[in-house]
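Every protein chain of the complex appears in place save one, which is left out.
For chain A:
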Amino acid sequence: MDITTKHTEAPPPAAQAPAGTEQKRAARGATRPGDRIFLGLSRGSGIFLLVIMAAIAVFLTYRASLAISKDEANFLTAFEWNTGVIPPRFGIAVLAFGTIVSSIVAMVIAVPIAVAIALFLTHYAPRKLRGPIAYVIDLLAAVPSIVYGLWGALILVPHMDGLFGWLNDYLGWTGVFSWEGGAPRSMLTVGILLAIMILPVITNVSREVFRQAPQMIEEAALALGATRWEVIRMAVLPFGRSGVISASMLGLGRALGETMAVATVLSPTFDIQTSLLDPGGGTFAQNIASKFGEATEFGRDALIASGLVLFVITLLVNGAARAIIARRKEYSGANA
């Protein structure tokens, strides 16, 4: 993940030299067949990528329209998913709710902790430990999601009873944290697992940003007698704010689309639970994975329709994150 942000450190792209040669090549009229073939190949690959993106949007939309046109219920607001019956009635309200709630829970838990770990790695940890810890976090980002899912279902879920009971005892009156005593395979458990999964992603990007905070300002603040926390609050966090926002949104993109970890942990129902602790609900990706096996061809089209909604949501989130990063790049480039 840190690859994308290293951008700002890289030397200026090879703009000048190829610009010169491009003119020369143009002047000669591209006489060399080798050059023309190679340019064609590489440009073709780039265009191929664009074609794939367009194809994803077009094909998903086409199959989705087949399903939605026959849907007897309102696709956006219906609380049911019956695709095997005639007439079919299905809607994404429950899935949208579950996806958003589990991602919000994950973000609320993961972002502060990830920012703290990033600060730990850049400002607090003993210098010798920084490299190895960052390396381990990099490796943890590579652990496959199905392994997190297996761990969540077999280890995390049995350990949630204590926390759930405690939340129910002290915060049950809010309604959000009430618990009727079912297995703790609920949105809160899913959110905690997602938080653990996106922690390395957010940490890595935030760490890169904090590392680039201008050293001189930090030293100046220290020289004026500021404590380490005051330095971070006044010199590091303001500098890194947009970076942390975009890192969080990248993590959010991951959490929204996560399939296997949710499918293993959640015990799905097709209604909305007002309490985070009571099992039930569902997410887009989880619903696709668990309903796919017994779905008819029409049922698959309906699942594709819900996947299209997920696709659009993640596109918006990721696009926003990239836009923030791009704006920051110009800003930090002027300072570097």
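Assume a contact is a pair of C-beta atoms (placed from the backbone, for glycine too) under 8 Å apart; a residue touches a chain by one contact, two chains touch by 3 or more; residues count from 1.
Heads up, the rule we're going with is that contacts and distances are computed from a predicted model.
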item: Listed names "Amino acid/amide ABC transporter membrane protein 1 (HAAT family)", "Malonate decarboxylase subunit alpha", "Phosphate transport system permease protein PstA" or "NADH dehydrogenase subunit F", with the criterion being the UniProt name of the chain not displayed; value: "Phosphate transport system permease protein PstA"
item: Among A:83, A:259 or A:275, residue touching the chain not depicted; value: A:259
item: Touching residue (missing chain; options A:171, A:217, A:272 or A:289); value: A:289
item: Candidate in contact with the missing chain, chosen from A:78, A:105 or A:119; value: A:119
item: Residue in contact with the excluded chain [from A:84, A:144 or A:181]; value: A:144
item: Absent chain, residues of chain A that touch it; value: 3-4, 6-7, 10-11, 13-14, 16-19, 21-22, 25, 32, 34-35, 37-39, 41-50, 52-53, 55-56, 59-60, 62-63, 112-113, 116-117, 119-120, 124-125, 138-140, 142-151, 153-156, 159, 162-163, 166, 196, 199, 227-230, 232, 250, 253, 256-260, 263-264, 285, 288-289, 292, 297, 300-301, 303-304, 307, 310-311, 314-315, 317-319, 321-322
